[in-house]
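Structure first, then comments.
Only one protein chain is missing; all other protein chains are in place.
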Amino acid sequence: MFTRTSKRFLAPLAAAAATAVAAAGCAQSERDAGGDPNESRPLVFAGAGDPRSLDPVLVNDGESFRVTRQVMETLLEHEPGGTEIIGGLAESWESNEEGTEWTFRLREGVTFHDGEVFDAEAVCANFDRWNEFTGGYQSSNQTYYWQAVFGGFAENEDEDLPESLYESCTAEDDTTVTIAVTEPSAAFPGAFSLSSFAIMSPASIEAAAGQEVGGDEGSPVLPDYSQEAGVIAGTGPYTYESWDHDAREVTLTRYEDYWGEPAGVKTLIIKTISEETARRQALEAGDVHGYDLAAPADVEPLKEAGFQVPVRDVFNVLYLAYNPEANEALDEPDVRRAIAHAVDRQRIVDTILPEGGEVATQFVPETVQGWSPDVTAYEYDPDKATGLLEDAGESDLTLNACYPTDVSRPYMPAPKDIFDIVQADLEAAGIAVEPESKPWDEYIPYTDAGECSLYLLGWTGDYNEAYNFLGTWFDGYKTAWGFRDDGVFEAMEAAASEPDPEARTGLYQDANEVIMDYLPGLPISHSAPSIVFSPDVEPPAVSPLTQESFAEASFR
Amino acid sequence: MLRFITRRVLTAVPTLFGLSVLLFFWVRLLPGGPEYALLPEDASAEQRAALRRTMGLDDPILEQYGRFVLQLLQGDMGTSLQTGRPVLTEFLIKFPATAELAAMAMLFAVAIGIPLGYLAARRRGGPLDALAVGGSLLGICTPVFFLAFVLKLVFAEQLGLFPSAFRQSPGLDATRITGFFVVDGIATREWDAAADALMHLVLPGLALSSIPLAVIVRMTRASVIEVLGEDYVRTAEAKGLHRGTIRTRHVLRNAMLPVVTAIGLLSGSLLAGAVLTESVFAFGGIGEFIYAATQTRDYPVLLGFILIIATVYVLINLLVDISYSLLDPRVRVS
Partner (left out) sequence: MTSRAERIDRLAELVAARREDGAGRGVWREAFTRMRRDPMAITGAAVVGVFLLVAVLGELIAPYSPTAQTWGTEVFPNRNVFVGPRAENWLGLDNLGRDQFSRMVIGARQTLLVGVVAAGLGFTAGALLGGVSGAAHTLGGRAGRRIDTVLMRLTDMMLALPTLLLAVSIAALLGQGLTTVMIAVGAAQIPIFARLLRGAMIAQGGRDYVLAARALGARRRRIALAHILPNSMGPVLVQLTLSLATAIIDAAALSYLGLGNPDPSVPEWGTMLADAQRFLGGAPQLAVFPALAIIVTALGFTLMGEAMRESLDPRLRK
């Protein structure tokens, strides 16, 4: 914090220096001329897809959150550059013993972009609004994270929706708010840091109140307030300035009365370039100042050319899932172990993943609470793999194996290369592989349906809680995993129902050990997705959750 | 005459209707569904099933088709599942991008193709002819995406002459009227915006022009060769007419007729054919959007966009047929 305050002092100095440099003729283009670049030039960042909506509660994808996160803030946050949960709009928080009442002490002196004051009433207005969503808003397409955490709504219109976990929100006083839920959940308190649950100005809520998700059945039209700048006011360092759908750019402007450190650059623009190589070329050509998820192969050449590639901590996992329902040989523990010994995971980390990646010992990265140092390790040993296969009587085993194409995920930068190594390793150990591939959007349903004996997939954490990783995979029978093991399921159940966060950590360590003994799949690696900035930008602290705050960035 | 036109219009209707049926069931045959593209990878099976249900995708397929046709008759093409905005709105946003790109590509193809084809024909068998023919064949044989990357590598990254992506520089304060950036810039006298948009069209225009350029070079060449052998040209030469006059008045004008027709129709094919160019240059046009829609199973966009394009295509053909029939009475009979 201290260093950042001092930067404000240095700003005029830096500006003077920049002008001097410009005058000396080092900066060639006219746009650099004159004044503080932070005031006169926009910082342009390339995303891979268009945002879907400016109201974060209505979105579930990283491309949208990259935009909304700059403008809208949540009660809890992750420490800059880390995964530790810290106060955001709330300075402190606590829960009752049962984990059913969460009380937040709110930050004072915070105002919304429209001038309204941020207080307990405003928080409740948001939570009540979400819980009271009706009609088209109740589709999981619109309110995915609300439903993922709270289940349903005050009045469910679809009988298959679960009861809402949300009970009430009470403003104790201006700065104290209590959110009550009907039963404890392992999702709390981490879920209060989800970008979807960002606090919007009460005036904005009122303005949006009349707007429904329109359109006919089957083709919902998102409400206008979420498609253009002007209505939504948050508390963040940037305000929505405009969303130009023609040029596919969202423009954000610095909020001068921000409660924290004001944004470094006055204008932030987020553009869409869906093609990976095109993003790199745009950066090299100077058309953008940064982009996310750089291909690992591009990182070194970019660095050599003077671009900055700050290394993130890992907060994801890539795994090779086994599905015994697709091939019953995988019911045999020795076969599962043989595969684990056959794959040279170190080589994947060394040659494919960006700097900072590591071999995974279990299904959560080390930074997640619940990571266990004592899980069974499966070192690379092709001979042992062959031996295990022989023991199991599966010396001429053939497995179909799947990987996605046309996609790069934070945990899986080059799926085909990784798959290529896995395939070569398995074949070296004596397992014949029938490769299958699908474009990303077909891949998930295909693997979900249990069509692949082996497949590559992974997950990037939303918040620091083992449940966010393990919960969706191992808390019961899943077609995607195709196994039933009471040991695993019970260990997961024990952890998930424990309200005390510390006791829960211990239980998740146990669960991780049980899982790695059973080995429902092979955790391959944790990867640090690369974010790149041009040389003239002071980059923001990079986040393992890929949740950078661009307010921290500035031009040098 | 009128009967001929009415008949052609009437036959266009069942064609389009047939196409709508075909398309509707074709896209539904594709495995997977939008519920996978719209939710994160860890969404539960229940959530996906619920989404399918709320989107009405579990209703009997005929009912869904009925709903689609009913909506269509009211002029409603549904909503994009990816963006949550009406299909027509999306089309009107993407169309200008693609149209400008196609126009630029045609401009290059015509401006380079016709003179080159003409010269190649005049110096048939010479080195220039070989260069033109070889070059145009090379253009056809180079994968467009590779060409695009190389163009960017040389002209955007190494030389820095042109921008490598987008339709306009980020943050440029430009007024939008039609969505055609160049046109808007000129109409509002924001010359810098128009120039900027034009600069952004150069590289993608070049990449996209490779195939039409090759076609035009070869058509011009063939057509000029044919005309040069015609009696009236020889007569004109024998008469001792000025060479320039022969070239412009006799050769070029007559040779251009088939080329001009081809240009009109080639432009039509560029509208939907720019998938790769658009995505490599982050241009945000129709092709890129349809491709994304195929991937995410955005049914309304797939149906809507392709139907609009097909309608335009049918209309163009209709106009061509009608204008031919006006010019050439023999056509009317068949």
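Things to note:
In order of appearance the chains are A and B, and numbering begins at 1 in each one.
In this section, a residue touches a chain if its C-beta (ideal position, glycine included) is under 8 Å from a C-beta of that chain, and two chains touch if they have at least 3 such contacts.
Here the structure is a predicted model, which is why all the values come from computation and not from measurement.
Only one of the listed residues, A:L161, A:V311 or A:I421, touches the absent chain: A:I421. For the chain missing from the display, the contacting residue among A:D119, A:D298, A:E332 or A:E498 is A:D298, taking the whole complex into account.
Only one residue in the set B:A37, B:A236 or B:I290 touches the chain that does not appear here, and it is B:I290. Among B:I225, B:L241, B:I308 or B:I322, the one in contact with the hidden chain is B:I225. One chain of the complex is left out; on chain B, the residues touching it are 15, 18-19, 22, 26-27, 29-32, 124, 133, 137-138, 140-146, 149, 153, 215, 219, 222, 225-226, 229, 258, 261-262, 265-266, 268-269, 272-273, 275-276, 287, 290-291, 294, 306, 309-310, 313-314, 317, 320. Chain A residues in contact with the hidden partner, per the touch definition given at the top, are 276-277, 280, 295-302, 304, 347, 350-355, 403, 405-407, 414, 416-417, 419-421, 423-424, 435-439, 442.
Here, only the chains that are shown with their structure count from here on.
Chain A and chain B have centres, each the mean of its CA atoms, that are 38 Å apart.
Interface residues of chain B facing chain A in the complex, by the touch rule stated above, are 31-33, 35-48, 50-51, 53-57, 64, 67, 71, 76, 78-79, 81-86, 93, 96-97, 149, 152-153, 156-157, 160, 163-171, 176, 179, 181, 279-282, 284, 288, 292, 295-297, 300. Chain A makes touch with chain B in their complex at residues 42, 44, 46, 50, 52-53, 60-61, 138-141, 144, 147-148, 158, 160-161, 215-222, 227, 244-249, 251, 267, 269, 271-275, 277-278, 281-282, 284-288, 406, 439-442, 444-446, 448, 457, 459, 472-473, 478-479.
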